[in-house]
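Missing here is one protein chain; the remaining ones are kept as they sit in the complex.
Which chain is which? They are A, B and C, in the order written, and residues in each are numbered from 1.
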Amino acid sequence: MSLVSTELTRSVDGVAHLDGISCVLERGRFYVIVGPTLSGKTSLLHAFAGLDAPDTGRITLDGADLAAVPVWSRSVSMVYQQFINYPHLSVYENIAFPLRRRRLAQAELDSRVRAIAETVGLTSLLARLPGALSGGQQQRVALARSLVKGSDLLLLDEPLVNLDYKLREQLREEFLNIFSAQNRSILVYTTADPNEALLFDAEVLVMHEGRLLQVGSAQSVYARPATTAVARIFSDPPMNLVPGSIDAAGLRLANDVLLPRPRHLDALPPGPYVFGIHPGDVALAASGIASEVELAEISGSETFLHVRHADMRLVAHLSGVYAYALGENVEIVLEGAKLFAFGIDGGLAAAPESGG
Amino acid sequence: MARIDLDRLAHSYDSSGPQPTYALHPFTHTWEDGETYALLGPSGCGKTTLLNIMSGIVRPSEGRVRFDSLDVTELATARRNIAQVFQFPVIYRTMTVFENLAFPLRCRQMPQNEIRQRVGEVAELLNLTGQLQRAALRLSSDAKQLISLGRGLVRNDVAAILLDEPLTVIDPQLKFELRRKLKEVNRRYRLTLIYVTHDQTEAMTLANKVVVMNHGRVVQIGTPQELFERPEDAFVGYFIGSPSMNMLACRLADGGVDVGSMHIAFPGADRLAIKPGAKLAFGVRPEYVAITDSSAADAFPAVLVDLKSVGAFRIATFETGGQRIKAKLRADAPIPASQLFIRFADGRRLLYADDRLVAVA
Amino acid sequence: MSVDRGKLVFVLPGLIVLVAIILFPLLFTIRVSLSSWDVAQPGLDWIGVTNYLRLAEDTRFWESFGRLALMALGSVALQYLLGFGLALLVWRDMRAGRFFRVLFLIPMMTTPVIMAVIWRTVFHESLGPANDVLRLLGMASLPWLSQAGLAMTSVIIVEVWQWTPFMFLMLLAGLLSLPREPFLAAAIDGAGPIRTFLRVTFPMIAPISIGAIIIRLIEASKIMDTVYVITSGGPGTATETSSYYIFIRGLRDFQIGYAASLSFTYLVIMAISLTIIAKVLARAMIVKDRAA
Partner (left out) sequence: MSALYRALKYAAILLWSAFVIAPFLWALTTSFKTANGITGGPTYIPWLQYEPSLEGWRLLFRSGGGGIAIGGPYLSSLVVTISASLISLVLGTLAAYGLSRFTYRAGFVRNADITFFFISQRIMPPVVLAIPFFLMLQFLGLLDTEVGLIIVYIALLMPIAVWVMVDFFNTVPRELDESAMLDGCSPFEAFWRVILPNSKPGLVVAGLFCLIFGWNDFFFAFTLTFTQTQLLPVAIVALNSSVTPWWSLSAAALVSVAPLVVVAFVLESYLSRGNLAGAVR
């Protein structure tokens, strides 16, 4: 019982939107596609929905090829990042719209509409027009409309990205509760924010430039990113990557930084590597690598300290709010045990143990 | 640059009724010369109204605006000597970058060689030197936004630069550079900068003083650190930071407050002048909730009900004394499997009466 | 599987109808132009390009183009200037703005030919008010419709009256859709009204201007009704436009074959010159990157 896509490709005006996507999505599970803007997330959802036909490759649902099934006969629903509802219909009629297309009996229709409205908290707004609602409420209507059908495939294309951030936090939690209550659909959610995927604790598909880079649980992708590209995409702020090498003396970074070789890198042969460290693992200390502050970005309760040592640029993710002036001197500590090592081809060579 | 005084300023878009519905409640404040401010709040909080009043686009229904004691309340935007950067970059489409930057000076009949010198200086600062002869229309949106800012910088008569969500349309990857540039420009020129945004990162990164607004009122003015550590208003605790500050209903009880079955000491709590019937709440940031061993006197037994990992940190939800409390923990902080205790950091325990901060312990 | 299934349902009916109504007649015109069809001998014989050779020598035909160009370019230029000016006047909030907007739109709603009938009485030399107004201003009466230059002027006045509202409508809609930040920025930068117009308003309205001018030129190049009623092409042939001349040859004299060749030539010349004008306008009004 699954959605299987095989070698999907699609290009528009010579630009590859999908470049050989193969994956298997199981019923009753929650998938999050993570990728930056234009990575092909939306194209993939459109292909799943049947809104765009792939150039090559096939998609099957429970073994049946979907190529000949038009969108309107598929069991699929979608929530967009723009708040898309039918402006001329009331909230009630918006939610009822997919059911009316299926000629459901009035009583059945009414009870299903009201049940879903209750779930997403719209009961008091059923008579209103979507245009009179706030962004968060509009997106709830869109979600209700997509849930009411009970489709096999539920696609959510960055549904929270256009909401204020507090509302986003709130809706994210509600979504999670609603999703965990269902077990028959395949849920696919896209986002550019890896933290969202981590919070959902879902199965993750990392996309970049139309390709699928890595598939796995959110925790495992975070702990063992397969490539430097994944390491940057699936970390916010992106993982710090520093070219360096391993030799008899230990790890060398940025010419003059020498670190003792940590245990988990013991097995690696000497040679050039790219070392990675999560911004959250870059620590400040009384003595360490002398660095200069380029900018302290403060986000509510967190400080992202951009520092530079020679041509090594790092971001330290600190919990709490701290004031740093531009050009201020700080000492940073890179703990060997937290370092990732990537080969110069970008592939993961070794990852810290703690994360696994 | 100038000091800007707002004197009992208020605005109502519908001032006909006996009880005006204020978009901006009466408010008195002085914007210090050379200081960087951000107006922060959710949409509809009145921050744009306030900015528009200062720039002269909106005439306030009450109160005065003074620039260095010159009353400008009735003056049109053009006569206020301000510069403004809008959400969408504004450039003169038919002109080159140089001509764009020179435009305010040409309008002021400045001699040609002086114009060239000043534009050269500003272009240098904004990294636009290499593009001076290009058509401004062909540049990327972040470069256009720099030009908008540059037109304010070339002038030497500017009282303040007002920025209205200037980074909204900028590519996320380019935001860092632009933020840095803004910060650097500000350090170099000591500008009076007033920055409107709904994005807390923008506000707290760029401004020395953040003015948090909600429902047409200024609820707190403070440094980013103050907003985080000592929210004067419950809204600030909610709006700034993620997750929001824990806010738990409580009542006064011998030298402190009772939160469910927890007793938290607030020295001097008995002497606080709190209106009878006021809504009391105990607030603590998730960052200041720590797991501890049982020995501490002010630790409370708790049960872990939810744990979410967000990369470098974990958000834990505890239940203690019938209350739910969120804590933000480092990813590598151990969580005991058996009985655990939580403790609130000293000096970070906050008490609110009717949503205003009344005590810290 | 694509959503494109059934897409022909939308476009085909209109396409078929249009092709049937227009494309067929147009092809037929080309065929007729190669025949000697006239009132005496209706029928499709084949005379090759004889008609085209004849029209090449037909000075009355070519002169009508000159008059058409003068009439169309002159009236459209005036319509643009006046329409833009009026749109700028009522653009910003003003008292009774709505009333004047509606008023300014009315002429384009009225039937040109019917208003032309009225205008003809207005321009009447002894009984019309046009000369009455001149007399009131202490000027001599003018032979509005019986002197070549004045007849042309009269037609242009009527065209300007009728179609300035169209320019006004287009440009006002354009102005109303402009963001207000650029204007604020210009005010803050210290630009006066003239600088603001030249550097902000005009560059932003240029694309719409081009569209509106082209549409009006297309319509004006077809001018015929008004001429027919007001001057009947006179005095002599002083206001005879291409359309009107073809009308005379084809539907008065019934030299169908010859008129068809005139029609086709006219259409080709119109299409080419309008394309060139569109390109030139676009180049003149829209900025290019000056960087090498």
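Assorted remarks:
By definition in this document, a residue touches a chain if its C-beta (ideal position, glycine included) is under 8 Å from a C-beta of that chain, and two chains touch if they have at least 3 such contacts.
The structure presented is a predicted model; accordingly, all values stated were derived computationally and were not measured.
Considering the intact complex, the chain excluded from display touches A, C. One of C:54, C:195 or C:222 touches the chain omitted from the figure, and that residue is C:222. Counting over the whole complex, chain C has residues 3-11, 13-15, 17-18, 21-22, 24-26, 28-29, 32, 82, 85-86, 89-90, 94, 98, 100-115, 117-122, 126-129, 131-132, 161, 169-170, 172-174, 176-177, 207-208, 211-212, 215, 218-219, 221-222, 224-225, 229, 242-244, 246-247, 250-251, 256, 259-260, 263-264, 266-267, 270-271, 274 touching the chain that is not drawn.
Although one chain is not displayed, its contacts with chain A can still be listed: residues 49, 51, 70-74, 76-78, 80, 82, 84-88, 97-98, 101-102, 145, 149.
Here, only the chains that are shown with their structure count from here on.
In terms of their C-alpha centroids, the spacing between chain A and chain B amounts to 28 Å.
Against chain B, in their complex, chain C makes its touches with residues 179, 181-182, 184-192, 195, 199-200, 203-204, 287-291. Residues of chain B touching chain A in their complex: 42-43, 176, 179-180, 183-184, 187, 198-201, 204-205, 223-225, 227-229, 238-244, 285-287, 308-313, 315, 328, 330-332. Across the complex, chain C is touched by residues 55, 57, 76-78, 82-84, 86-88, 90, 92-96, 103-104, 107-108, 133-135, 137-138, 148, 151 of chain B.
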